[in-house]
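The structure follows.
Every protein chain but one is kept in place in this view of the complex.
Chains: A and B, in written order; residue numbering restarts at 1 for each.
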Amino acid sequence: MEHMWTREIFWNVGADKKIVVYCLAVIALGFFSYGIYRRYFLWRKVSRNKGRISFDALGKRVRSLIIDGLFQRRLLREYYPGLMHAFILWGFFVLFLGTLTIALQEDITSPLMGVSFLKGYFYLLYKLTLNIAGLLAMAGILMALVRRYIIRPDRLSRSAEQGVILIWILIILVTGFMLEGLRIYSLKNSWEVWSIGGWIVSEILSRLNAQDFSVLYLHKVLWWAHLIISFGFLAYIPFSRLIHLVTSPANIFINAPTSQAVLSPIVNFDASGSFGVSTVKDFTPRQIFDFDACTQCGRCQDNCPAYISEKPLSPKKVIEELKARWLETGELMKEGNGVEGKRGGENDGLLDEDVIWSCTLCMACAESCPVYISSFEKIMELRRSLVLMKSTFFPEIATFFRDVETFGDTFGRGRAFREDWAIGIDVKKISDGNQADILYWVGCQGTFHDRNNLIAGTLAQLFKAAGADFGILGKEEYCCGDPMRRIGNEYLFQKTAQRNIELLGRLNFNKIVTYCPHCFNTLKNEYPQFGAHFDVIHYTEFLRDLIRAGNLKITKNMEKRVAYHDPCYLARANDIYNVPREILKSIPGMRLVEPERAKRKTFCCGAGGGHMWMREIPGKKMNEVRVKEIMNGQPEIITTSCPYCLIMFEDGVKSLGLEGIKCLDVCEIIRDAL
Amino acid sequence: MKVIVFVKQIKYVYAQTGIDPKQNFIGPDDIVHIMNPLDELALEETLRVKEKHRDTEIVVISLGDGFAEDGLRKCLSMGADRAIHIYDADYGKLDAWMTAMVLAYSIRNQEFKLIFCGRRAIDDNGGLVGPYIAEILRIPHVSRVVKLEIDGGRSKVLVHRAVERGNREVMECTVPALFTIEKGINIPRYPTLPGILRAQKQVIQRMEIRDLELPLKSFGPALNLTETISLSNPKPKKRSGGLADATVSASDRLRLMMGGGDTETKGDSTLVEGSTDNVLSEIERVFRESGILPE
Partner (left out) sequence: MTMHRDVWVLLEAEDKKIKSSSVALIDEGRRLAVQLGGGLTAVFLGQTVEGMDHLVGTHGASNLYFIHDETLHQYAPELYERLLTQLLLGKKPYLVMAAATSLGSDLMPRVAAKLKAPLVSNCVEIRVGEDMKFIKPVQNGRLHATVVCKAPGTKMATVDPDVLTIAKEENQPKIAEVTEMRPDTEGDRLSIRVTGFLKADHRTIDISEAEIIVAIGRGVGSEENFKIIQEFADRIGAAIGGTRPAVDAGILPFERQIGQTGKAVSPKLIIMCGISGAMEFTKGIENARTKVAINMDRQSRVFKSVDLGIVDDLNRVIPQIIEHIDAMADEEKGQ
């Protein structure tokens, strides 16, 4: 009897109670809205800056919302917590849709059109789906409870609120199933076996031989309890961590198109201005929203090389602490008791300086955050304030700034020595009257470091061997500005960038090939902020093209175990990780071993973010941590395509006392294989 | 309380990659314009004085050509209150004495408490201008100051003066006085961005030498007491080991380039190894030259 397969919506409670339900719903929504409204004040008003949400790149935003929001792509990179969260999310999402469907029938189609569609096969499917969803959600909750309270990993804090939330959800689910079970038990329709959860409850009840009367009574009580608990839950959302139900997807939407590889420029250098962030009020509303979108999942911390190297930095704590500062300030502002400069408002101790200087700007935190929060962006703002406003930093950094200002390079050697690395190689110089197809941007490391300048030379020789038409800037080359920018000296960076852009704009070439991934990223992704769009490629891409085109012929066998380390600014920032692997694999006999963290998930060598010129902050040496990790694959050669990484690994290999392990640049391996 | 700092913008020869022996192998790329590092320390010290004595006015004065303005702007960005540029189109021709005359007369009629200079400029390696200024102004001076404190009543200054082997003489000096600052006294600050931006807009007062009412009938390099007549490359030190690439002389650089860029140049002499007597006599020589052992 197909048409029988449905149910009375207000069974046992009475349709006349509908009005009460709706009143309760309005109250719950009222709380919810009020909560969101209060939050909105905090999101928008604490910041001194006006922020507007931009809607450009809408496609990308929506895509990320679906992929990372609904389908939980970033979360599912880790199985247990990923599935756990996805179960809860998907379960609730489906249950929510189910409730909406009922509302649709009861309040729109049925009264207005006399159509009830929750019946027949559709109803059975509907029931089955909802039941599965409920069971999944329950499984997720149980997994979550186990994870947080039994096997708790280091990155999770033991929070009472989280427990309350989990139990609350569990109660909603359990009462839901019980209601269904009680109803099935008293109606005794065999087809309701499709409502698996409810059926199980009803089976239990029949084993217990429950009395009809008490069943009906219990159902009534539970029905109201379930309703109130559920509405209560709704009302609780904006007052708890549950707000991430709103903020996280919103944040994905807001931040999805932001590239982590570029830092936002300071646009107006005005003497009366304030640069960087010294109080929470200096953050933009978007940045503040990040604080609220953070779910404290700890993935950033798990992937942060500084944290793993036991430096005093955790990107998760950074967000947590800033959030606390923001809430403090916001509450005080609400009370309106003249908070300017009071607790939470003042800069000192927004974060410890050691925390701020521990970051290597490797972007791993932002890469791993499921809701697109960038911790290092906030750290950068604080650095800017330290450097530009307060001028407090290690003395060796002051030396570094002076070196660049006086000599135009990060080594403080000077333009007179800029062409020394090329002595004996005979490289053309690009100048006003002298053009070339390729401009080979050597970079300060390749120019001056006594190990890396050999690699710069090897590259030039490879280009020559392949017959490429290339030239260098020679003495006119200058620091690209990356380290200054990432230490926080935006002003010096922009002056440098402008100088280079002016020069490059004047010259004739088609493409820029860089040795260093940092120069690469800066020229390619950051100079466009100042109106300069050059066609920039990394040397690995160039070599790959030359090999593919047959201009470089690999002839030798190399029976070696080789581990390739992905430089952050190549792999994570620019998605170049298959290219160097392709090059290496083109050498017969070579066995490529992958470090545990590779490609976009790579682990910083320790030199980024200005650390090449900074003392080691207490903790383990980051390069040693990475070298150890790479050595797990027992390679004979560690190779990379970044001058910074190479120095760090040579240093690490030496300090770990690893005998016979060679550190080579990819191009050196190619040279040996020709 | 007015404090004067004399600063010098120098043309620092940091390399010799030129090819012309007549120019001592100094090429156009071998020079950078920098503020004399010790003058920067002198300015930093006045800034620290100002931090303690809020009513301090810091006036920086530089004699020089157009480049002097860069140095003065840097001083302003670090926190100096006023800058005066005494313009000398022919900069570099005056000797220490005439320079001191100009600088001293530029402040002769001003009420100042303290004057700071760097102990020496790294370009001409003189160390004379500061003391000469003090003598011309008839005020006391202390050289090689590595620590300075103004006494509460502001009638005297307590200083440490660096002498040999890191030792220090402790002195008291009445004001007004001049101090020449030695390295080690402080680490100069890096200007803040608002400082840099402010300094770009600040006006640098410009003076001409002829406006200074020098007690001289004529003026110019003709009145110099000393004159540099030529520059040359020093004879290479005796080295046992080989030459650093950083300090390779011009002729060696040429050789180096011919030789294909191998930086492993070996000097004329070799390393000492094996024979202990040889080692000991070499080290003894070095010790004696460095004043560790009596000569």
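Convention: a residue touches a chain if its C-beta (ideal position, glycine included) is under 8 Å from a C-beta of that chain, and two chains touch if they have at least 3 such contacts.
Note that the structure is predicted; figures quoted are calculated from it, not measured.
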| item | value |
| --- | --- |
| Residue of B:I19, B:A89 or B:V279 touching the missing chain in the full complex | B:V279 |
| Contacting the left-out chain in the complete assembly, out of B:G152, B:P215 or B:P234 | B:P234 |
| Touch criterion as defined above, residue of B:V7, B:A177, B:L193 or B:L214 at the omitted chain | B:A177 |
| Sites on chain A contacted by the missing partner chain, in the whole complex | 396, 399, 411-412, 449-451, 612-616, 621, 655 |
| Missing-chain contacts mapped onto chain B | 12-14, 16, 24, 96-97, 122-128, 131-132, 135-136, 139-140, 142-144, 146, 160-174, 177, 183-184, 224-234, 237-247, 263-265, 271-273, 276, 279-280, 282-284, 286-287, 289-295 |
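Going forward, only the chains that are shown with their structure count from here on.
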| item | value |
| --- | --- |
| Centre distance in Å when chain A and chain B are each reduced to the mean of their C-alpha atoms | 50 |
| Chain B to chain A touching residues, read off their complex | 14-15, 17, 27, 29-30, 32, 34, 187-194, 196-198, 200-201, 245-246, 256-257, 260-261, 263 |
| Interface residues, chain A side, partner chain B - complex | 269-273, 275, 388-391, 393, 395, 398, 401-402, 406-407, 413-417, 420-421, 423-425, 450, 475, 491 |
